[in-house]
Each structure stands twice: as C-alpha cells, then as structure tokens.
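One structure, as structure tokens, below. Some questions next.
Note that this complex is displayed minus one protein chain, with the remaining chains in position.
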Amino acid sequence: MVEALGSTQEGNLIINVGPQHPATHGVLHLVITLNGETIVHVEPHLGYIHRSIEKMCESLTYRQFIYVTSRMDYLSSHINNHACALTVEKGMQIEVPARAQVIRILMDELTRIASHELWWGAMAMDLGAFTPFFHAFRERESINDIMEETCGARLTMNYIVPGGVMQDIHPNFQNRVKAFLKMYKSKIHEYDEMVTGNIIFQNRMKNIGVLSAEDAISYGCTGPTARGSGVSSDIRKIYPYEIYNQLDFDEVLEHGGDSFSRYMVRIREMQESIKIIEQLIDHIPEGDFQAKTKAVLKLPKGEFYTRVETARGELGVYIVSEGGTTPYRIKFRSPGFSNLSVLNHIARGSKLGDLVAMMGTLDLVIPDIDR
Amino acid sequence: MLNEELKAAIADLLPEAVLIDGGEWVNVKVDASEWLAFAKQLRLEPALNFNFLFCLTCIDWKTHLTMVYHLSSTQYRHNMVVKVDLDANKPEVESVSSIWRTAEFHEREVYELFGVNFLNHPDLRLLILPDGWEGKNPLRKDFEDPINMIKL
Partner (left out) sequence: MIEEKTKSIAFPGQVHELPGGGVMLSKLDDVINWARSNSLWPLTFATSCCGIEYMSVAGAKYDFSRFGFEVARATPRQADVIIIAGTIVNKMAPVLKRLYDQMADPKYVIAMGACAISGGPFFYNTYSVVKGADHIIPVDVYVAGCPPRPEALIHALLSLQHKIKSGLTREQIRTTPIEQITH
C-alpha cells in the first residue's frame, strides 16, 4: 500500500481530489502525493458509480439490455446502443436494411459532435473560462431538439435496436439537420478565436502530459487519446462497420503527444463528422427502417465481439451465449478504463495546476469506467 | 495475416496449444503454466507483433473459470483470442502486466469480481468495489446477497 501511494518520505503531502469535485467530470477520487507543487504519484480510486451493469444484464433479455447501455457512457448513448445492436445482429445473422444503416450513422455522427461540444465546454470551464460553456450548450441544445423530435428523448435514447431503428425519422429531420449544419459552420470560427488561438490556453496545454506512441499502445489507449500521439486507431477506418467504408472522411492524427495535440484531434474530428453528415443527409435510401425479426431474440451458443468508435475511443461488447434468451456473460470493454490508467504515467513530474488540463484532454466519463 | 497463416504460426510456436474452431478470430486454448512464456513470444515475434491487448476478462462456467484475452496487432491488424482454464477452487495465473501495461487495471478488476489470484502483479487490490468486499466475488454465478440484491 505504501509503495502504491508513492514514497511518503519527509516533505510529501497526500491530498484527496474528489469524489465530489467540479473538475473531475463525475465521481472520480484521486489520491495525489505531492512534493511541494510537483506531483509524485497519482492514484485513481474508482467505484463511486459502480452500478453492477454486467451482473444486471445477465438477467435481461437481448431486447431489454439496450436501455441500460445508454446510461454507461451517456454522452455517446446512440453509439453504445449501436454496439450492442451490432453484436446481437452478428450473433443472429440479421441483415439490416440500407435505410436503417444510414439513419444509424447520421445519429452516431450527431452524437459525436454533441459529445465533443460538451467536452470542449467543460474543459474550457475547468481551465477557468466560463463563456465557452454557454456556446457549447447552445450547439448541444440544437442537436438535442433534433434528437427529441425523432427519438423522443434528449439524452438517453433507446432508438437503435437489433434489426434497425425503432421508428422512422420525422419528416422534418432532414431540413433541421441541414439548418443546423449551416448554423454550425458559421460559428466554428468562434471556437478558434476564443479558445484554440488564445495564448493562455495554448501555454496551459502545450507540452503538458506528453504520451508517447509505444506507451499509448501498451496502456491500451484508444480514441483521441491515442490519435494525439500518432497511433492510428479509428475503428471506422480499420475495421469498418455499417457503410463507413463507402464514405469519404479522414482519420485525424497528430504527432505531438501532448494535451494540445489531443485537443486539436477532437476539434478536427468535429469537422470530419460534419463532412460525413453532409455526404449522407440528402441520400437517405427508401425502404424499411427495421428488419423483420422474431419477437423473442435468442442468440446461438458461442461468443461474439463487436467494436465501435465512440467519442472516447473503442467500445467493445463481448457476449458469451449459451443459447438462451439472456446472455450468460457480457463484458463491456470501455474506452475510459484504459485511458484513465495512463494518468499516473503522464502526470508524474508536473505541477498540480496542470493535472486539470491533462484530465480534461483525456475526456473521461466516469460511469463508463465503473460500469 | 490471415487466420490460416496465424494458425500455422501459432502451431509452430507452441505445439501444445489447442486450436478451437468456430468464431471469426483464431481461438487458442493454453495451459495456465505455459501462458506467460507464450504471451512473451506473441509479443516479441516480429512476424506476429501482438502489441495491443484490448480485452481481458473471465467467464464462470460453474465447474471451472476461463480467462479470455483478446490480442491485436497495430502493425498487421490481425486479431486472436487466448483462453486459459483455471480451477474454480484455487484460480491462479501469471500476470501479464509486464508485457502489456493495460493489464494492471484489467487484472485488478478480474481479481475483485471473480477472485482470480494473479501471480507477480505489482499491486493487486480492490479497484471498483468498496472496502470490505474482498472474497465476495460478485460476478460468480454462486454469489448470493439477500440484503443488497433484489431479484425479480
């Protein structure tokens, strides 16, 4: 225990940050060993939002467990549902109609923009600026209105189900998305002026929390955390699912490895998502929105693994089935779990004030880690 | 590398490994005593280079436990699954956190949820469960908790 906390020699101070703290993005408890202002060791204590989701899913059927996965990484709730639906479809060999595939990708990319917006607003607020928070929520409210008209909910939408989507899109959907894109593209320059080009933010993020490419792979980092260090890890490009292999978008890579590189990866990812939506919004194919499936779904005996790219990294859903209506064992490989394990490695030797910038760029959502 | 070439390469490396059919990836079953050496070979062999451990979990089959490791290579983009069977009464296996650093947190989680003892792990203690839950192993199939768990 003593070695885990860093050496408690003379002059070292142990402080607790959290679990109730405005900058920890959820209930994360960090035990920090300090020597003056320099960090010697950071240790995360988890479990303050452990809702035993994996045990609970062993008693829910394959149609019922989708709702609880919305609440794991609630900022990319559509993408979580998508991963579970893909796993069930892989097991039962269900063919998803083309219209449903395009609707799913549109919802995924809108969710990715909304999640990155909230990340940007919350991170700027952590570094001391309150105004970007309100700009970010203005964009998020537009996306939430679009989602609410079609899916019925603003945050935890159980819209993507095994077989397709639950309901057809609202007739207003295409016009509202086009209006949103027009408004969004005219406001993006505000982000550059307020935060990205601001000399104070740049000094607080450049050369802070440097993560090398080998360390990123060894610690299992995925998503923008790994792409900021130059590791190519976009599941949409490497193991494409749905129709991502037919779309034209770039994988965003930066090679600095510091907090500013991870920041720029996410800002540019928002623009790539806009490109994807623009390619699809006028070409939604006609057809069914849901494949014909039986009322009670039963997966055959075996194991199935699917991976998708959420806003935070690679989410993997691993289902072991014994042939019944409920899974025998289900495991969610969450991106935040591995991204958090790298915090001690990058924070050692920095000052306490830089820890907040590092945690902000790792983009942690704690219920995703604790499940 | 394609699945057939992978199967041939793995049979070369470790003749005692049992290849299981079915599934989209190469599935290998290894003995607990040979796991660490096999893992080092998978990581260091230049033609395989499995440098990314992306999922580490455990399944409780009531008579025995099975550890499942999902490996991938960022260079060649091939995937494989390794399974290690453990005894349900005294589950013990070597830790691979010296090869893939991500295993530190994942093995702590399996330790507290299933009770598997990882030998030579740098820091094996509870991660997600509260204090006092050592030995309770909630994800095992024979876990009973009449106070906290309300069954439907």
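Brief remarks on what is shown
The chains carry the letters A and B, assigned in the order they are written, with residues numbered from 1 in each.
We adopt the following convention: a contact is a pair of C-beta atoms (placed from the backbone, for glycine too) under 8 Å apart; a residue touches a chain by one contact, two chains touch by 3 or more.
Please read these numbers as outputs of a predicted model, since none were measured by experiment.
Among the residues A:Y67, A:Y239 or A:F289, only A:Y67 touches the chain that is left out of the figure. Of the listed positions A:L75, A:I146 or A:I160, the one in contact with the omitted chain in the full complex is A:L75. Checked against the full complex, the candidates A:R138, A:K187, A:H255 or A:K292 give a single residue touching the omitted chain, namely A:R138. Not every partner is drawn; the one left out touches chain A at residues 19-22, 26-27, 47-53, 55-56, 58-59, 67-68, 71, 74-75, 118, 133-134, 137-138, 140-141, 144, 154-156, 367. Taking the complete complex into account, residues 129-130, 138, 143, 145, 148-152 of chain B touch the chain not shown.
The rule is simple: only the chains that are shown with their structure count from here on.
If each chain is reduced to the centroid of its CA atoms, chain A and chain B end up 25 Å from each other. If you check the complex, the residues on chain A that touch chain B are 1, 3-4, 46-47, 50, 52, 54-55, 59, 215, 217-220, 222, 231-233, 238, 302-303, 305, 307, 314, 316, 318, 320, 328-329, 331, 333, 337-338, 340-341, 370. Put simply, chain B touches chain A in their complex at residues 22-23, 25, 51-55, 57, 59-60, 68, 70, 74, 77, 100-102, 104-106, 109, 123, 125-130, 138-139, 151-152.
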